[in-house]
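Input: a single structure, listed below in structure tokens.
Every protein chain except one is present and positioned as in the full complex.
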Amino acid sequence: VHISQGFDSGSIEVLSAEAPDAIRLRLRPDNAASFCQWFHFRVHDVAGVPLRMVFENTADAAYPDGWPDYHAVASYDRREWFRVPGTRFEDGRLIIEHTPEHSSVYYAYFEPYSHERHLDLLGQAEMSPYARVHTLGATVDGRSVDCVVVGAPSPERKPVWIIARQHPGETMAEWFVEGLLARLLDSADPLARRLRERACLYIVPNMNPDGASRGNLRTNAAGANLNREWMTPTVARSPEVLCVRKHMEATGCALFLDIHGDESLPYVFIDGSEMVPGVPHNMAARQAVFLSALAEASPDFQTEVGYTPDRFGEEMLTLASKWVAHRFGCLSLTLEMPFKDNHLLPDARVGWNGERSKRLGAAMLQPILRDLLSD
Amino acid sequence: VHISQGFDSGSIEVLSAEAPDAIRLRLRPDNAASFCQWFHFRVHDVAGVPLRMVFENTADAAYPDGWPDYHAVASYDRREWFRVPGTRFEDGRLIIEHTPEHSSVYYAYFEPYSHERHLDLLGQAEMSPYARVHTLGATVDGRSVDCVVVGAPSPERKPVWIIARQHPGETMAEWFVEGLLARLLDSADPLARRLRERACLYIVPNMNPDGASRGNLRTNAAGANLNREWMTPTVARSPEVLCVRKHMEATGCALFLDIHGDESLPYVFIDGSEMVPGVPHNMAARQAVFLSALAEASPDFQTEVGYTPDRFGEEMLTLASKWVAHRFGCLSLTLEMPFKDNHLLPDARVGWNGERSKRLGAAMLQPILRDLLSD
Amino acid sequence: VHISQGFDSGSIEVLSAEAPDAIRLRLRPDNAASFCQWFHFRVHDVAGVPLRMVFENTADAAYPDGWPDYHAVASYDRREWFRVPGTRFEDGRLIIEHTPEHSSVYYAYFEPYSHERHLDLLGQAEMSPYARVHTLGATVDGRSVDCVVVGAPSPERKPVWIIARQHPGETMAEWFVEGLLARLLDSADPLARRLRERACLYIVPNMNPDGASRGNLRTNAAGANLNREWMTPTVARSPEVLCVRKHMEATGCALFLDIHGDESLPYVFIDGSEMVPGVPHNMAARQAVFLSALAEASPDFQTEVGYTPDRFGEEMLTLASKWVAHRFGCLSLTLEMPFKDNHLLPDARVGWNGERSKRLGAAMLQPILRDLLSD
Partner (left out) sequence: VHISQGFDSGSIEVLSAEAPDAIRLRLRPDNAASFCQWFHFRVHDVAGVPLRMVFENTADAAYPDGWPDYHAVASYDRREWFRVPGTRFEDGRLIIEHTPEHSSVYYAYFEPYSHERHLDLLGQAEMSPYARVHTLGATVDGRSVDCVVVGAPSPERKPVWIIARQHPGETMAEWFVEGLLARLLDSADPLARRLRERACLYIVPNMNPDGASRGNLRTNAAGANLNREWMTPTVARSPEVLCVRKHMEATGCALFLDIHGDESLPYVFIDGSEMVPGVPHNMAARQAVFLSALAEASPDFQTEVGYTPDRFGEEMLTLASKWVAHRFGCLSLTLEMPFKDNHLLPDARVGWNGERSKRLGAAMLQPILRDLLSD
């Protein structure tokens, strides 16, 4: 059996592929770190052939809790991705059993979002009368860190920052941005029109294009987990964070969202900043209004399941949303979407996916506007 | 100058069209009633020619208040409609001054919605796994009164009825339904998914297809204003209302929306049923929650400007939403959108239009779900 | 069973529809003539119901030879039309047996092409930098006779006239024009570019919009068969021909195509003008080159089956292509496409249809250019 990975975010190690029903694979770690969980590969010429693929090292993955109840995604045309029912976690190993309907089939940890699509997204934004693309800096590999700026700065417009995909394997974060941007740049949508009046939005669709293109799960090309670099970013290790932080200092920040995916929890949730030292005393209340408005706009969102406030311990201020809350005293949130399905509103056919992430991005305009109006 | 109207909803009387800068027109009344306000016609072979068109009888229109601050819509390709800045109301006459950029140009009172598009809308709904089209009866001219049914009836699903375009010239009502249906049948949208769980929706995109196709403003082919027929509809005069009422009796009704356009007020607003005899005592509160949820979902909506509660006087129970409130004791609302622009969020280029009506229709899912969940 | 026809080109007479398996219908004749063959109607609320529809008067149709080997077309969404295998001609009556998969289903003699789509086609042409819409006159009912003019007249550009749908039920003729226009207005297509250099094209997508909208087979609103009116068209009876002939006199004509459908012959073929008195002696040769070029460009076309040269007898010069050949001495052809399938290249699923007619229209650019270059 021929297996390839020579494309954007391709990642797998093939131990043995002699028999289609006994394919042995290994998750490949990030290029300069030991995290592994992301996979993306193509199996060739297997129409009608029962495949059995065993991932030998899934127990060593970054998030072993990610495997129970998880189903891999697959696609024949790279547009429609579906969950593979014959995915199971057994004796500490992920197993995918599937009989493809067409010659070539792609399997991935989650619906991919390529660097080419990323650049197309920027190109579309560039053509909108409401947006321009501003490049904030360069990555370790020399790619650009791009920011879609919606609205010219003015006293009436509060600075809102939205960043996504610090962890490159969390592609749902960029799908989310695609949905948010499509609505934000819609000339007929009243929430978008009001938001464009009240805010100047700085949106970074992909904080980590190197890691994304390389097929990393959590780190950039230098092996840095960018979401632990916000206290002391450096040119050598985390230029992506450094350049964003620098521009944020120039524009200020009235509201901050950092968009993520969570490997383990099958829910959409928000991790807030009420525990961050120095945030205004009304932060918890303001946060509660935001969460309530999001829950109104999107039944995919909930507030019962989430992280405990002490989850990040001493690292706390190295995280983007905590650091921003601390630095700017503004509402600053981390949004998490599932790699698995959303148990609140499950869909066995596709699980949580790109389309659903886009709907959530579009819905996000509502709590943002509510927060700006009430502030 | 050649002027034609031989197409769906075409309507104009040409008094004189010898000189392009002195075209004299009259609004044509409904086919069996004296209401006039709707117009829709095409002017031929006038690229680069300054046109001046005077409507001689605008003072006799159904809503003379509709003309101040009104701008006609125009299109070259029947897809993009724009407002004509050179529209004015002067000495009791509407005047349109415009120099077309292409040979043929269409002018209309509002962005049209044809019977062919109506049938295409039904056809698309038919193909959705979530909907089927059920025909409730026949119109005076023999067209069908169609209902898109979303969801199979069950104890968990409350019956929600949405009807539109009782007044056929109010095309924004069907654009609204198009937007609402597109979202309601979206497999990825969480509001739609929850709504499909909680409600069985009966949606009549066009209550008055005869009047619509004939280019009437307010009445059906028999001259009846359908929104005054709900107490005593008859086969001869208002079969459209009769068949809908009959099916509503069979399904029950937990929530009712009647979608309209208002010629005079440049706002989106809702006329409620708190004044209807016999409605439950908590109706005003329930209504207030609904309105508040809609305002959250759509900044195009507001609650300050609207009709006074005594507007309809003794006729009150002949109106759809009042009759339904009286009969079923449910939340029952009339939504009004402007023919002019929305002064709350104006857009000089297009004014209120089809696209904005669609966005409002999509936003409406949110208050509907809120009401169902809180009931 | 509820059956409706209140839409563009709707046409049927219902004798009895009490039992779905015993529906009795009659073809409805043209509004002012006795021709009947076209039908187009919708059956409501019949998902999963076995239908048996008998047309009682098919033996009296304009072309009884049209029924053997014929299969009706059907659609649920008015976009995808398929042939109904359970169509048969038995004891002089057409019978359609079909069990619909969705609630509403449309049946027609051939894939319809509505007046609204006709106007959209003109609107799209209007927006092209290469075309403008010129209105030549008005129909009996007051609709416009529109001509898409491609190219400004100049000595280097020969006048080419293409007319379609003199017989309104021959909708394939307008599908053909849609395909031809799409290619002709393509900025990247080299055949189109050369043709726009060498010719000024006058294209009348629908000669008979009244008959089309009314659901007639062969005649206009006054009952005239327009393709027998070219010798002596009159304002009262055939204004559509009169206005086209008048403009043709003004522009001249170097090549003429008249696009039709044939009820009986299951082939695409061309009827030429070699037999017309007074045509240049080299006409047969020029015609043969044209036919050969079309056969190269489209394997759907053939030259073995067609009309005999004496088919039209004394009426000959009343036909468009013969009259034009006689008057202008130019290459002048009638193209015929089948209502049935094309036996040369059959497709049981869809038969001959709109898409295939469009491909043929696109292919037609090649023989036209060949003729212009060789002349």
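Things worth noting here:
We just call them A, B and C in the order they show up, numbering each chain from 1.
In the analysis below, contacts are C-beta pairs under 8 Å (C-beta built on N, C-alpha and C of every residue); 3 or more make two chains touch, one makes a residue touch a chain.
Keep in mind that what you see is a predicted model, and the values were worked out from it rather than measured.
The undisplayed chain touches these shown chains across the complete complex, A, C. Summary of contacts with the chain left out: across A:Tyr76, A:Phe89 or A:Tyr307, the touching residue is A:Tyr76. Screening C:Arg93, C:Arg194 or C:Arg228 against the full complex identifies C:Arg194 as the residue touching the chain left out.
Touch with the chain that is not drawn comes from one residue among C:Leu121, C:Ala222 or C:Ala297, which is C:Ala297.
On the side of chain A, the interface with the absent chain consists of residues 2, 4-8, 42, 44-45, 47, 75-79, 102-104, 114-117, 119-120, 122-124, 126-127, 132-135, 138-139, 141-144, 146, 209-210, using the contact rule stated above.
Considering the complete assembly, chain C touches the hidden chain via residues 186-191, 193-194, 293, 296-300, 345, 347, 353, 355-356, 358-360, 363, 366, 369-370.
Everything below uses one rule, namely that only the chains that are shown with their structure count from here on.
Interchain contacts link the chains end to end along an open line, per the touch definition above.
Chains joined by the most contact pairs: B-C.
Most remote chain with respect to chain C, judged by CA-atom centres, is A. Look at where the CA atoms of chain A average out and do the same for chain C: the two points lie 54 Å apart. If you average the CA atoms of chain B and of chain C, the two centres end up 36 Å from each other.
Centres computed as Cα averages put chain A at a distance of 41 Å from chain B. Contact with two or more other chains is made by no residue of chain A.
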